[in-house]
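Each remark here refers to the structure printed beneath this line.
Every protein chain but one is kept in place in this view of the complex.
Now for chain A:
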Amino acid sequence: MPADFNWAIGGEAGDGIDSTGKIFAQALSRAGRHVFTSKDFASRIRGGYTAYKVRTSVDQVQSVVDRLDVLIALTQRTIDENLDELHEGSVIIYDGERTQMQDVEIPDGMVGLSVPLKRLAEDAGGAIMANVVALGAACEVGSFPIENLDSALEKRFKSKGQQLVENNMEAARAGQDYVKEEYDHDFDDYDLETTDEDYVLLNGDEAIGMGAIAAGCRYYAGYPITPATDVMQYLTGRIENWGGHVVQAEDELSAINLALGAARAGARSMTATSGPGIDLMTETFGLVATSETPLVIADVMRSGPSTGMPTKQEQGDLNMALYGGHGEIPRFVLAPTTVSECFWKTVEAFNLAEKYQTPVFLLADLAMAVTEQTFSPEAFDMDAVEIDRGFVVDENDIGEHQTEKGQFKPHELTEDGVSPRAFPGTDGGAHMSTGLEHDEMGRRTEDTDMRIEQVDKRNRKVETATEREDWSPREFGDPDSDTLVLSWGSNEGALVEAVRFLEEDGIDVRFLSVPYIFPRPDLSEEINDADDVIVVECNQTGQFADVLEHDALRRVKRVNKYNGVRFKADELADDIKETLAAEAEA
């Protein structure tokens, strides 16, 4: 029996799939098991097909796989959609008393457990708890102590009263008892053992929001958009506790300009959006960079172009983040590779933004943003958070950065390119800032020499940062292997597991996961030393592969996925094998 257990609940949007799945994931996490979740969802409020999937193990799990052991199916379509993942012996829990499920077809070799979910829920206090009855049934199938579910139910329903919590506990037990009595282990037993480990369970958007608060972000302006909305929802009601504020703007044009205004006033400030919002915000990128305003802009990527597939995975905005906007815009582009890295890269983004007074893009993606994943709480050690506000001057030292006439120089020409920053309200610091080319005082100029001085100064900040900061990739697998796999963003987890699968098959691979797109590590040596180089990413053209080829002056192999679904570990292992085999044949 595999060490991991793969479970899902699926039905129509509006069936409570998401919250039921989250309760189960929470129960597993609280029982000291690692959890990695994924969602199949559509851009609609009701109907269609939606599913919440959980992979769990006592060891860390970082990816989804092509296997489903237990499926709670509220609709026939849920079974049809998952036929590829279901296997011999898979258990399907459904309510055979529901009219539309009476003729349900359980595929050959699989076990159908018909449980009267609705009836048992009504007996326990309300049909609305039918999904919880199913969770109880799933606990029995997985030999998972139901007390762990109680704890998650309590967390979910405590605010609505103890009675409701108890009703739900009863509903879960009704499901458990029904399976025990009616089916008495007519299926493969699983053993979801518990441990004493403490884990936290959160998704990438929440990690970005928590990272922002930890980093001292006080201002967030945004416009709701899937899959970035959770960042805004997370911050709302929390950031206020530290004197911060969230504004829902009228559009993304406004959002980035509100955030820019707060940053000019000295606040650590950010906005988050997805591709269509980045299109609008691009208008302001140049102003942020030219006025040397520290700003963090998160792009939680989804499938494009245009409205594309709003609830599907893609890493298609890399070129946009690198090159978006007219003229030449100095910027930093960070791409967190895991949910916990969403937290740390957000903290780093705020420090880089202020140290170099530059826009910083945080390129996250849908797969990571909506994935709930377990971590040890130490992965978010607040004592390890460092704040560096860069070159800020106050009343006492401002005199050193003024002209003879007492005019402050916010764009002073310095060796490292970084100029002094005076927060508004600082005596003697009044200055103009502008999207126009300007002199050291921020006053418009078309002087040819000053133009060159200022352009060079702004770009010098990037050179300085490249030298001063650590832009290393994250390294996995066999460092001496002749096969080099490179990737960016959320593919890391699936690749780490794929590398392990390949090892089991006797194939050694070196894997570098790159969280810095610009500036990025110089990997030309690694790329040129390897026999085979494979770049993995969720887009069609291979945008990251392009920049790496440009850096290393060498052609690389590409593994691309752009059907809207994230990479799975087992699938990736096969992709890499095939790519290597094709290369060997050639």
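The working rule: a residue touches a chain if its C-beta (ideal position, glycine included) is under 8 Å from a C-beta of that chain, and two chains touch if they have at least 3 such contacts; residues count from 1.
Quick note on the criterion: contacts and distances are computed from a predicted model.
J.: For the chain that is missing from this picture, which UniProt protein name fits: "Cytochrome b/b6 domain protein", "2-oxoacid:ferredoxin oxidoreductase subunit beta", "Molybdate/tungstate import ATP-binding protein WtpC" or "Ring-1,2-phenylacetyl-CoA epoxidase subunit PaaA"?
T.: When "Cytochrome b/b6 domain protein", "2-oxoacid:ferredoxin oxidoreductase subunit beta", "Molybdate/tungstate import ATP-binding protein WtpC" or "Ring-1,2-phenylacetyl-CoA epoxidase subunit PaaA" are compared with UniProt, the left-out chain turns out to be "2-oxoacid:ferredoxin oxidoreductase subunit beta".
J.: One chain is left out of this view; which of A:E250, A:D397, A:D531 or A:E583 touches it in the full complex?
T.: Of all options in A:E250, A:D397, A:D531 or A:E583, contact with the hidden chain holds for A:E250.
J.: Which residue among A:E97, A:D188, A:E283 or A:E503 touches the omitted chain?
T.: In the complete complex, the chain left out is touched by residue A:E283.
J.: Which residue from A:G429, A:G493, A:P515 or A:G542 sits in contact with the chain not drawn here?
T.: Missing-chain contact among the listed residues: A:G429.
J.: Suppose we count only contacts with the excluded chain; which residues of chain A make the list?
T.: Touch set of chain A with respect to the missing chain: 29-30, 198-202, 206, 210, 213-216, 218-219, 221, 238, 240-245, 247, 249-251, 253-255, 257-269, 283-284, 287, 291, 377, 380, 382-383, 385-387, 389, 405, 407, 423-436, 443-444.
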